[in-house]
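One structure coming up, written as structure tokens, with questions to follow.
Shown here: the complex without one of its protein chains, the others still in place.
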Amino acid sequence: MSAGSPLGAAMAVLQRDLLLAIRTRRELVNPILFFVLVVSLFPLGVSPEQSLLRALGPGVLWVAALLATLLSLDGLFRSDFEDGSLEQMLISPQPLGMLVLAKILAHWLVTGLPLLLVTPLLATLLALPDHALPVLLTTLVLGTPVLSLVGAIGVALTVGLRRGGALLSLLVLPLYVPVLIFGSNAVSSAAAEIPVTGQLYMLGAMLALALTLAPIAAAAALRISLH
Amino acid sequence: MTIARLFHQFGSPPHFYRLAGRMLPWFATACVACLAAGLYGGLVLAPPDYQQGESYRIIFIHVPSAWMSLFVYMVMAACGAIVLIWRMKLAEVVAQASAPIGASFTFMALVTGSLWGKPMWGTYWVWDARLTSELILLFLYLGVIGLQSAYEDRRTGARAAAVLALVGVVNIPIIHYSVEWWNTLHQGPTVTKLDKPSIHLSMLVPLLLMAVAFKLYYATLLLMRARSDLLERERNAAWVRDEVAAR
Partner (left out) sequence: MTARNQLDGITLASREARPPTTAPVLLEGRALACQRGERMLFRGLDLTVHAGELVQIHGPNGSGKTTLLRILCGLTRPTEGEVRWVAEEPDAAGLEADVHYVGHLAGVKLELSPLENLAFVARLRGGRAGASPRDALARLGLAAFEDEPLRTLSAGQRRRTALARLLTRVARLWILDEPFTSLDVEGTATLVELMDEHVARGGAVILTSHQPVRLGDRGPRMIELGR
């Protein structure tokens, strides 16, 4: 009796989650709206002066992207937890880490990747020089999956709790610090025309580490919190 | 006696409870002795610093606290690994008892650091690499404590916190070095207060005595907390009834 291939099961999870996202749709829009709103509040709160915005821009963009990811994280396992689909994944014969990785990938495609679409617009709003835009997009492509992967551990630990939301930000935000540092620094260095390969390598290394370890940790966390 | 049996026996709650009870007075006495000697050496015998005058003496609290803040996290994470691999109840108790103590050390390192900052930098808070790392470490501790208490079932909470502590341990070096790198970029290479090329023996001895005193203080507090936690967890077990009846 064959148990089916883990990759096939992971593909099934990925396709199902994407289909669900298309059917519900609102999930697609929320993080983008949040991202745009937070960024547009900064000039209102600080100053519309170009030089100031240029200095603050990379940090503001990265903090906003980080918060948008955090906001969307709750949906990662919530509905599957509530309707029992998560239980079925836990007792399926497939390695749970693979299924979790597929869920995280689907979640990032739906909530993280769309942020890139509005990033050029927001970069203009914050007076970011044009030549820094490719670097900004690259850091987001490398960095936001790390945020989703690390965040998944936090969500897995809190999904069974009634008031997990407030706790989630406490668990996850400190772990986001390195991504924030290297992401925003790469962008401001690029704006100042300083080479940024070092920062990009660091982000890439963090992505590799998170891809390897985070699904295992999140799977272990799910087994504990669904106990 | 094999290692496994030794491990098992040490891990058994009644055995640990009694052993800890016997060790407690020794740890407490040694802690007070080291603390007295270290404070006397640091506050009275050690000469004032030629640059900072008397204000440097806060390092006798600040530095051991900062060392302990990391040390306790490592103990907690090691216990977390034991909890997840061998499901040892005693490791759950030690991890759970360590978290608030470690958070207190971290908090103390932050407070003394910022108090020291006032005479040194003219302000209570500077985004210094070490202080920033301590701040993030405090958040990591608060996350572990929050998770432990969020679960109604103690053992589930302990296991969840163990996962988080291990994730934290993987991240601490990354966070530490990224913060340090960030700091050098933004402030330029400043001489940090701990990287003194040489420290005079009259300051080093009390500092080390204080570090030992802090370790002993942690051990004493840990044993006390673990003992009361064990009594509460095992309150229906026969050995607890015997212990209470013996009083």
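Labels for the chains are A and B, by order of writing; each one numbers its residues from 1.
Heads up, the rule we're going with is that a contact is a pair of C-beta atoms (placed from the backbone, for glycine too) under 8 Å apart; a residue touches a chain by one contact, two chains touch by 3 or more.
Predicted, not measured: the structure shown is a model, and the values here were computed from it.
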item	value
Visible chains in contact with the missing one	A, B
From A:Pro48, A:Pro93, A:Pro134 or A:Pro195, residue that would touch the chain that is not displayed	A:Pro93
Residues of chain B (touch criterion as defined above) contacting the omitted chain	152-153, 236
Contact set of chain A toward the excluded chain (per top definition)	1-5, 8-9, 11-13, 16, 19-20, 23-24, 79, 82-85, 87-94, 99, 226-227
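Here is the rule we go by: only the chains that are shown with their structure count from here on.
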item	value
Inter-chain centre distance, chain A versus chain B - centres from mean C-alpha coordinates, in Å	32
Complex contacts: residues of chain B adjacent to chain A	84, 136, 139-140, 142-143, 146-147, 150-151, 153, 156, 159-160, 163-164, 166-168, 170-171, 174-175, 178-179, 181-182, 185
Chain B-touching residues of chain A, taken from the complex the two chains share	150, 153, 157-158, 161, 163-164, 167, 170-171, 173-175, 177-178, 181-182, 185, 202, 206, 209, 213, 217, 220-221, 224-225, 227
